[in-house]
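Shown here: the complex without one of its protein chains, the others still in place.
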Amino acid sequence: MDTLLNDFSPGLFIVQTILLLGLIFLLVKFAWKPILTSLNEREEGIQGALEAAENARKEMQNLQADNDKLLKEARAEREAMLKEAREIKDKMIADSKEQAKVEGDKMLKQAQAAIESEKKAAVADIKSQVANLSVDIAEKVIKDQLADKSKQLKLVDDLLGDIKLN
Amino acid sequence: MVTYNLIGAGLIVIGAGIGLGQIGGKAMEGIARQPEATGKIQTAMIIIAALLEGLAFGALFLGK
Partner (left out) sequence: MMQVSNTFKTLLQLTILCFSLQSFAFSDAKQEGTVSSKEQVDEYILHHIKDSHDFHLFSYSNDAGERKHVGFPLPVILWSSNGLVTFMSSEFHHDDNGEVIVERNGSKFVKLHSKIYELDANASAVAFDEEHHATNAHKVLDFSITKSVVGVLLVGLFMFWAFSSLARQYKNKSVPTGFGRVLEPLVLYVRDEIARPNIGDKHYRKFTGYLLTVFFFIWILNLLGLTPLGFNVTGQLAVTACLAIFTLIIYSVSGNKDYWMHMLWMPGVPVLIRPVLAIIELAGAFIIKPFSLLVRLFANISAGHIVVMSLIAIMFTLKESLGVAGATGLSLVLSFFITLIEVLVAFLQAYIFTMLSALFIGMAVAEHDHDHHHDEQGHEVPDAEDVRADFI
């Protein structure tokens, strides 16, 4: 113990304290702080990158799922649209058929009506012409016949007989 | 005087040797039982050995 205490140099102790203080101060300021900060940053960076990769992977999966969903939706929509189009087409064809039929019927009816009315008019015309003719004929005949009484009577009888035929 | 010091030093070394043997032996046993805990056991072993060594050296130098 005595030898130890004898070997202990207070001067060296003081010098060492000053040097060590200086060394700690300098190293902390110029070395450890930047080194530890950079190491931390790097580790956080690596952690962040890993997390980002994981996130990206998840996002990718989500995206793929979305894509699948969209594709499915699109397909369904296409199906629906095609179906609708077919229906519309069918309906249109049916409609136009119907309409055509209705039109045709209408036209037919009109034509028939027109024909009827024409016929009626024609019949009426013929009747009036026949009547006129008859009157004319009758006038002429009467004019002729009225000269001879017997003949007049016979004619009237004949005429009357003819008329019955109508 | 010098002889007593030497006897004391011998005793200290014997004691420290037994202690170190115990530490090392038990650590080996521990490692053999649980090889996966090797790192922890080694650290603890070195710390305890250092404490023992400090004690032994302290005693040696106090007696010097």
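Going in written order, the chains are labelled A and B, and every chain counts its residues from 1.
Going forward, a residue touches a chain if its C-beta (ideal position, glycine included) is under 8 Å from a C-beta of that chain, and two chains touch if they have at least 3 such contacts.
As the structure is a prediction and not an experimental result, all values here were calculated from the model.
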item: Displayed chains contacted by the hidden chain, counting the whole assembly; value: A, B
item: Contact with the hidden chain (one of A:Ala31, A:Ala56 or A:Ile137); value: A:Ala31
item: Touching residues on chain A - with respect to the absent chain; value: 4, 6-17, 19-20, 22-24, 26-28, 30-36, 38-39, 41-42, 45
item: Where the unshown chain meets chain B, residue by residue; value: 43, 46-47, 50-51, 53-55, 57-58, 60-61
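As a convention for this text, only the chains that are shown with their structure count from here on.
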item: Chain centre separation (chain A, chain B; CA means) in Å; value: 91
